[in-house]
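Next up is a structure, given as structure tokens.
Left out: one protein chain. Kept in place: all the others.
Now for subunit A:
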Amino acid sequence: MIRFKLQKQLSPRLTLDVAAELPPGQITALTGDSGAGKTTLLRLLAGLSHADSGTLAVGDEQWINGRHSLPPQARGVGMVFQDYALFPHLDVRHNIAYGASRDDLPLVEELLTLTGLAAHAGQRPAQLSGGQRQRVALARALARRPRLLLLDEPLSALDPALRSRLQDELLLLQQRFAVTTVLVSHDIPEVFKLASQVLQLADGRIARRGSPAQVYLQGSTAGRLHLNATVLAIQPADLLWRVTVQSGGSMVDILLDHDEAAGLRVGSPLPLLACNLTPLPQASRA
């Protein structure tokens, strides 16, 4: 079990003050608005920033005890950075092997195979796609056999289809290595898919915690969908106005009366409310 209780002054008016337990071998998602302290907490867990006070216990080891803190080199962490931070002068194999011990070279080959990177082992990061770079970063972190895996929005730069595929791969690898993981994510579907626990940070404190369903579903669901649309065209239609808007990649015509259309211009934002939602037929889904 990994337990932490950490304090750090983030700004004159904001202090990070958090305490939690991370379930062993599972993924804990760290969510919250920008500036809430997610990345700082991740850096404290990694040893890249110093806490003002607190404790971090990993099994029977104390990684942080008051102002005493183990350096990142002495902690068994693996970290995947948002921009991957791959070493540009090393090829894929040497990037993955960088943190591995000499005895773990078979593990490097296994990770190359598991991540589908064996054919790219001799290529440098600049020659890889975004998804391949993400796989290298994850494999590099796992090759160190970490006790704690830290993922700082590792999939945020990828398109939705690739993101979904890599979430599956991430989950498989995480379960294969059974490593306790902290994932920073803004993506609620990603949190539901990957995490067993959510810590929602707000203003440096844990505002909500629990399973994804406990944090996101209780009392916060609605039968209606709010959409943000942008006005593309406004044309008269008998007594009404036909307003063409774009939302979520679709263009839709809606009819507004004179009062509702008053003040609208091409390019104006127009909040919409969608009711009676029904899923697309199976055959029509992308």
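Remarks
We take it that contacts are C-beta pairs under 8 Å (C-beta built on N, C-alpha and C of every residue); 3 or more make two chains touch, one makes a residue touch a chain; residues count from 1.
The rule is simple: contacts and distances are computed from a predicted model.
From the set "Exopolysaccharide Pel transporter PelG", "Molybdenum transport system permease", "Tetratricopeptide repeat protein" or "ATP synthase subunit a", the protein name that UniProt assigns to the chain left out of the figure is "Molybdenum transport system permease". Residue in contact with the omitted chain (choice from A:L44, A:V77 or A:L201): A:V77. Residue in contact with the omitted chain (choice from A:P88, A:P106, A:G263 or A:P279): A:P88.
The omitted chain makes contact with just one of the residues A:H120, A:R144 or A:R163: A:R144. Mapped onto subunit A, the interface with the missing chain covers residues 46-48, 71-73, 75, 77-79, 81, 83, 85-89, 98-99, 140-141, 144, 150.
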